[in-house]
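One structure is given below, represented as structure tokens, and several questions about it will come after.
The complex appears here without one of its protein chains, the remainder shown in place.
So, subunit A:
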Amino acid sequence: MKEGEHMLNYDIVVIGGGPAGLAAAIEAKKNGVDSILVIERDRELGGILQQCIHNGFGLHIFKKELTGPEYAQRFIQQMQELGIAYKLDTMVLDIDENKVLKAVNCRDGFMKIQGKAIILAMGCRERTRGAIQIPGTRPAGIFTAGTAQRFVNMEGYMVGKKVVILGSGDIGLIMARRLTLEGAEVKAVAELMPYSGGLARNIVQCLEDFDIPLLLSHTVVDIKGRDRVEGVVIGKVDEKRKPIPGTEKYYECDTLLLSVGLIPENELSKNAGISLDPVTGGPVVNESMETSVEGIFACGNVVHVHDLVDWVTEESRRAGKNAAKFVQKTLKKNGICFRTEAQRGIRYVVPHRVRVHPGDETVDLFMRVDDVYSNMNIAVRADGEKIKTVAKKHLAPGEMENVKISVNSLKDRKGGILSVSLEKEGV
């Protein structure tokens, strides 16, 4: 058999069957593309939502508080009603710049798949102990919070009886409550930063409801135990986030959960030669969610980590719609080109490139701030001239911000730099 003999062909191939992939595929189909394939490595569609059994999803899109599985099921049902093809238990091994994918599963074996357009929706991965280099022994009982969540909520395995959690992002907080409900004793949640990265509602409903202490400006400085975790040492940190000698305290526990950040999963994007943003860890994209390789689009947590799935859905619909336009050869190119730039107080801005065409209405910019702020303005400038300010009572790195720019304020310009910064109110 010669290489290339068994090439499958689709107009759009979507990599990942989580919230991003599902929304992108559905939107592409609704915009007139029939030949679509979604590839998912897990045994079912829905991605991480299937293990997020708590409620609070869908407030913006459905005006309801759904659980993760309920949110996923609405999209899975729509996929099936629209007859969109998908392959489960299938791993994509490689993508090249000609949009040829190599994939493998137990049923079809090795496959080559040609897409006219590709949508990257691989999501993100958790940072592990190795990524943050906690000293100590290497016993069993150390889990990332999301792995523990899957064990408890789907597979039916309890991870431990006495638990310490490092990191106060939302997954860590949610797991503190979840393990408490299942009978474990959660001794403390330690957070390196002086503020929590999680939503206030989760601090209240996951920690305060169960009297679980939140130790701000603290970290795990040692792990004890030979075969199984026997305890961890937690110490206070200074303003440079370095542990302060003499502040160490021992916590007896059999389990340590890590909720210390998420990283967009972009090994495939790198192979395809796609440019990545070092700050987000995801592809550089334009207003259409197209990457630096023409016809390859990206959406959801593979681009930048979102805090609300609703915004993933919205971004992915944009990617799906524009991928459909690309296939139909109606996607506008060129236009007036701007490069977005994160300035004072802003960590990053997505999209990275904005092309404006007459007739467009608005451009959405998404961003995160670099610290906790109150009563500030988000200011947007086109080549130095202020075109928009949004007053904000409260800003935090854990909460993504969105600014809508009217195309009218950009269409008579030559292009250049579109910068976003924070300013004190009244300046």
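One rule holds in what follows: a residue touches a chain if its C-beta (ideal position, glycine included) is under 8 Å from a C-beta of that chain, and two chains touch if they have at least 3 such contacts; residues count from 1.
Here is the rule we go by: contacts and distances are computed from a predicted model.
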item: Candidate names "ParA family protein", "ABC transporter permease", "HTH luxR-type domain-containing protein" or "4Fe-4S Mo/W bis-MGD-type domain-containing protein"; UniProt protein name, chain not shown; value: "4Fe-4S Mo/W bis-MGD-type domain-containing protein"
item: Touching the absent chain when the full complex is considered, from A:230, A:310, A:399 or A:423; value: A:399
item: Selected residue (touches chain absent from view) among A:200, A:244, A:391 or A:417; value: A:200
item: Sole contact to the chain not displayed, among A:185, A:209 or A:252; value: A:209
item: Per the touch definition above, residue among A:54, A:129 or A:352 touching the missing chain; value: A:54
item: Hidden partner interface residues of subunit A, rising order; value: 43, 50, 53-55, 65, 67, 69-70, 72-73, 152-156, 178, 181-182, 199-201, 203-205, 208-209, 393-394, 396, 399
